[in-house]
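Of the protein chains in this complex, all but one are displayed in their positions.
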Amino acid sequence: MSKITAQSIWEDVGKIRDKAPLVHNITNYVVMNTTANALLSIGASPVMAHAEQEVEDMVQLASALVINIGTLSEHWIRAMERAMKQAQSKRIPIIFDPVGAGATPYRTETARKLIRAISPAIIRGNASEIMAVAADGAQTKGVDSLHTTDAAFEAAQHLAKQYGSVVCISGAEDIIVDNNHFVRVKNGHPLMGRVTGMGCTATAICGAFAAVNADPFQAATHAMITMGIAGEIAAEIAHGPGTMQLYFLDALHQVNQSDIEKRIKIEG
Amino acid sequence: MSKITAQSIWEDVGKIRDKAPLVHNITNYVVMNTTANALLSIGASPVMAHAEQEVEDMVQLASALVINIGTLSEHWIRAMERAMKQAQSKRIPIIFDPVGAGATPYRTETARKLIRAISPAIIRGNASEIMAVAADGAQTKGVDSLHTTDAAFEAAQHLAKQYGSVVCISGAEDIIVDNNHFVRVKNGHPLMGRVTGMGCTATAICGAFAAVNADPFQAATHAMITMGIAGEIAAEIAHGPGTMQLYFLDALHQVNQSDIEKRIKIEG
Partner (left out) sequence: MSKITAQSIWEDVGKIRDKAPLVHNITNYVVMNTTANALLSIGASPVMAHAEQEVEDMVQLASALVINIGTLSEHWIRAMERAMKQAQSKRIPIIFDPVGAGATPYRTETARKLIRAISPAIIRGNASEIMAVAADGAQTKGVDSLHTTDAAFEAAQHLAKQYGSVVCISGAEDIIVDNNHFVRVKNGHPLMGRVTGMGCTATAICGAFAAVNADPFQAATHAMITMGIAGEIAAEIAHGPGTMQLYFLDALHQVNQSDIEKRIKIEG
């Protein structure tokens, strides 16, 4: 298993800040601004582009492609397919977020169709979403999970096996799974759940780490730990979901080696 | 008349925080993030979904449907119609925001067409918007009102009678009107008007209250008082529209029974 340490995380953070890798996002309207700001705060260079006429040109400039189905329509799905195909052919890692899978058949089927066509390097969702993508009958409450992270463990293993993807179930605790092993991340803070788009932000941050680290298991785990630590730092001074949102971005920008060393909480 | 008291408001806030009702929003691009965060801050569970392929499935999971015409297009109007029809058949309350009605014929006519087809439980707009929906010739400056709340009083009564809706005119003071009575809410702060989407946020918050309170007059009034109080609390520490925006979300999250008791300002 790829060893996850404070040092391995810090090296990736340094690479992101140093190289400012371009991360191409085809994501939902609700969080575009938030995830662009999170990517800038960690040190990456975000671009949001969804027009079918340009996604293939844009993605080949990028070091990672983030696909998020949070607000769907037919044009966007076609753009996602084209971008994913191009990313695959250029060996650019794809990070996939099945937002709201399990809430409506349209979302569940779209998520499945996209990952069946092109296997993502990383799939990140909450427990309900991961369960819904893996098997019929799982339910999601809008975009919120009805299940604990652990309940989705088998579903995640199933998806990891089927698609060769790293699967990240995020929640109060996060579990990152691939075909052979898993790790549990215990960083984070409940106030993160009161800010819209924190899940989508986690997916985007996975994109930043995958852009500088060729091992998707390590990239996803580094991303979730860094997110969680930034959330903990922000929550210490936040007075509610509003200030939380901003202090979280500040923390992504400022997080240093000592923060990571002191706060990292994983079980492997 | 449904009695409005600090106690009746506080009970609804408790229900929202306890049940986290799903509020389905088909709203404009500008405020999606803001209204999702406001709904999360008050304790509700927001979902934004506008694809024709899924709005009927999504709305039936929800406890309220918020329709906002702030950025229109043909696809979205069809999705709104389908969602509203489904909400009506499942007896899910509809809250309608005619953003910018009176600025262009397209907006005025779309607003009228939608509420003529399906009567909303609550219509919330600024004075110009309410006047424009009720009668020809009223003018709106983009999305800002050219009229005082009082100037729209007759128009609101007319709409309330015609559609059986509760009509909420928001502004420096808010007036909530139904077929038989009205109440004037004097909570709020001028700095709220310098933050984009505060009107749209009021509409979304009406959705959160309507999700837990079957009386739309009470729900709308509770929502406007809670908004206004959160605005007052935020303005006391804000230094401008930027910090106002965030402290307002913090205040929605923290507002307690004593805040409501001390600050409630209504005339009935």
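Here the chain labels run A and B in written order, and each chain numbers its own residues starting at 1.
Everything below uses one rule, namely that contacts are C-beta pairs under 8 Å (C-beta built on N, C-alpha and C of every residue); 3 or more make two chains touch, one makes a residue touch a chain.
All of these numbers come straight from a predicted model, not from anything done at the bench.
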| item | value |
| --- | --- |
| Contact partner of the left-out chain, one of A:57, A:74 or A:109 | A:57 |
| Residue of B:14, B:242 or B:268 in touch with the missing chain, whole complex considered | B:242 |
| From A:46, A:142, A:171 or A:231, residue that would touch the chain that is not displayed | A:46 |
| In chain A, positions touching the absent partner | 20, 22, 24, 29, 32-33, 36-37, 40-41, 45-51, 53-54, 57-58, 61-62, 75, 245-254 |
| In chain B, positions touching the absent partner | 28-31, 33-34, 70-73, 100, 103-107, 141-144, 194-197, 238-243, 245-246 |
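Quick note on the criterion: only the chains that are shown with their structure count from here on.
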| item | value |
| --- | --- |
| For chain A paired with chain B, centre-to-centre distance based on mean C-alpha positions, whole Å | 32 |
